[in-house]
Each structure stands twice: as structure tokens, then as C-alpha cells.
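Moving on, here comes subunit A:
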Amino acid sequence: MTILRRTISRRAFTAGSAGTLALGAPLLSRPALAQAEPLRIGWLAALTGPSSAPAVGFNRGVVYAVEAINAGGGVKGRKIELVTRDTQGDPTKAVNATQEMISAAKVHAIWGPTNSGEALATTPIMARFKMPNLHPCVVNSLIDTAKYPNAFRMAPSNSQWDDAVRGYVLKIVKAKKVAVIGDTTGYGTTAAGDSVTAFKKDGADVVYTAQIDSTQPDMMPDMLRMKNAGAEAIVMWSVSTGMAARMFNARAALNWDVPFVGHPSLGSGEVAGLIEKPANWEKVYVINYRSCSFDAAGKLPTRTQEFLDKSKGKIDLTNTLLWWVASGVDVIEIFAKAVTETGSSNSEDIIKFLNAQTKYPGLFGTYTWNTGEHNGFPTEEIVMGAANSSKDGALKLAPGY
Partner candidate 1 sequence: MDFGATLLPILASGLAVGAIYALIGVTYNTMYSTSRVMSFTSGQLGMLGGVLGSLFILRLGMPLIVGFVLTIMACAIVGVVTEFIAVRPVLKSLDQHLYVLSTLALALMIQQFTAIEWSTEPQPFPRLFGLGSGSFDEKFWLPVAACAFTIGALELMQRHTLVGRAFLAVSEDNFAARSLGLPERNLRIASYALAGAIGGLAGFAGGELMLAFFANGGQYNFYGFVPVALGGLGNNRGSIVGGLALGLFQQAANFLVGGVFASVAVFIAFIIVLLAAPQGLFGTSTARRV
Partner candidate 2 sequence: MPTLAPEIPIPGTSPQVLLDVQSVEAGYGKIGVLHGVSITVYAGEVVSLLGPNGAGKTTLLRAISGLLPLTGGRLRFDARDITGSGPRETARAGLVHVIEGHRVFTQQTIADNMLLAGYDVPRRERALRIEQALAYFPEIASRLQVLGGALSGGQQQMLVVAQGLVRRPRLLMLDEPSAGLAPVLVDRVLDVIGELKQQGTAILLVEQLVEKAISRSDRVYAITRGRIVLEAAAATPDLPRRLEHAYFGHTDAAIPPAV
């Protein structure tokens, strides 16, 4: 409770004035009420704005889990109180909101932010205040147990995604010649660059690489050049659904059946409306997870199926991805469990709890964190899914598994 204590001491220091006395009184008496004090979880969500789709999905899981736990009596008698701030994906708003959660709302743990641009800015701030933090952002450098001992990743890192995609392309599609493209956004340029390097290191022949303006109306020239270069698979790193759809349409126009492998956005529901005909979406394989994949028999893993049955009608699974919802649920449950098990909502205790998890059976994944490794998501649970097979936000496994 370092933060709280520090505040109290300052308030005690200025308690001479009437105004601060009045303000200070409830704060001073707070420790006595600790038992009933709600467990406050900060939720840095980009709920609106251009990159809001994931946070909207996460939010459904988060709200569901909070309601479920509170309905069941809370965490050791303490209700969970969500402190949600819509950052709109803007790092400046995220920084403000983070500081507000830490200093004004006095949350016990923070979930998010949900995209890397924001997380890069908020992570050092949370570290400064030793705030327990779970986030799903992919940028590798966000996890650094020395610099940010409080930050834990509960989704794959970029290199894990990259490994999974590369593994699928090289081992299962068995492509020798690969085209790697990204859009001109920060994420697209970086991810594509890393991907090219890794492919080359693995001895693959990267026959084409390009950063493409996602607003470019016609993708035909790039597609043609990839075809002429003899690409056997196209790896695509972009969150732009418009660009993805244009690529698929151009591929169809060329009557080319090269597979696309890449970012989950290639399988976003938005793409469905933008492709000229459903067949254009065939042979597109996107990053997905074991927990959210239908096997050959069309079945989801037991744990996931149970959750779906339990939550039926309570969570809207249309136009979102199941793994977003599932990890939203996981986060709340992990924080709740931390408090239940340690009996404390101190940041040290929550961090200590997280550092002691081995194969924590989450809905989305089996997380393992320890003091030396805060990348909690197991690479082997990352699989490719068929982009056009979405049902309840889950995908069919791509061929080859």
C-alpha cells in the first residue's frame, strides 16, 4: 500500500487547513474499512476510434466476468469495481488515464491498454508505481522483467505470432518462396520487417516485400509482382480490413490460388462485406488459438464449449473474436484469484501471485509466468485458422493440423 500510505502522510501533513481535513477524513479512515473496500481494476480500453474492435471484444468478456463474480458475492466479500477509461487508442489519453487510475482512482491492478502504441507509453508509468498490469499487446519490448517487473503479457508476443505464421508457411504449406507485405502504419512496417528478417534467418526465399498504403484503391500491381516473383505464400501484416479485402479480390481476379497467411484481421468479419464474392476469402489463414478453434470434427475444446454454454445469451459473440472475449474473462478471473489466494490487494502481492503461475488454466490459454519470463502465452497454443470459417468468433483449424 505504498501509494496510499504516501498520500495519507501528505494529507496528514497539510491537515491543518479545514478544506483538506474534510477531504482527508474519509481517506484516513479507509484502512478500517479495507474489508469492504471494493477491488478496483483499471481497464484501459480503446472502446471507440479506429482500432477499437479488440477492446470492444475484450470488454464483453470483462463485463461478463465482473458481473458473474460480483453476483457470486465478490472476491472475499469485496465487490469488483471496474474503472474503465476510453482511450480511443490515443497514447496521450492513455497516459492521462493511467495516471488517473493510479493516483486518483487508486486501482489495485490495471488491464490494458490493448494496442501497442498506447502500451509503450503507459508501461513505464505503471512500472514507476509498481502497478500490477496485464496486457495483450504484441510488441516484444513491452515485456522486460528487469525494467517492468509489474507488467505481464497474457497473449502472444509479436515474435510468437511471427514464429507461428512462419512455422505454418514453411512446415505445413511448405512454401519455399514467400512474399511478405505490410501496410504503412507503424504496426505494419515493423511486423513485416521483423517477419522478413526471421524468414531469411530460417533460410526461406523472400521473393517480394513491400509496404503498401492501405488506402491504395487497387492492389493489382503488387499482386502481379508477387505472382511474377513466384511467391508460394503471401504473409500479410496489417490490421486494415480494407486492404486485406482488396488483396483477396485482386488474387481472385488473377485466378491465383496462393495462400494468404497472417494477422488475425484478415479474418475479421469486416472483410466478409468487402470481398467481391465469398470464394475470394478461401485459402486465407490467420493467427488463431487452440482454445478458439474448431477441430476437424467441428468441436471446440471442452473448456471453451463449457464457457459458451454457460454464457449463452449473456455475451454477444457476433462480429467479434472469441479469443478477445475469452481473454477479457481470464484477466478478471486472474486478478480475482490473486486477491482470493493472497488475501490482499497490495500490488506486491498481486505481482507475486502472477509470478508464481505455472500453466494457469485460463479460458483463452494456459498461462505461465515467473520472475524471469512475463510472456505468459504458450507458443504451441497458437495455430492458424481458416479466415472465412468464423462461428461464435471461433475459427476452424487451418488444413495441416
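Behind the choice of candidates: all candidates are chains of the complex that A comes from, given by their letters.
The rule we apply is simple: a residue touches a chain if its C-beta (ideal position, glycine included) is under 8 Å from a C-beta of that chain, and two chains touch if they have at least 3 such contacts; residues count from 1.
Since the structure is predicted, the reported quantities are computational estimates derived from the model, not experimental observations.
Q: Please name the candidate from 1 or 2 that touches subunit A in this complex.
A: 1
Q: Would you tell me which residues of subunit A are touching candidate 1 in their complex?
A: 48-50, 52-53, 184, 210-213, 215-218, 220-222, 224-225, 228, 240-242, 253, 270, 273-274, 276
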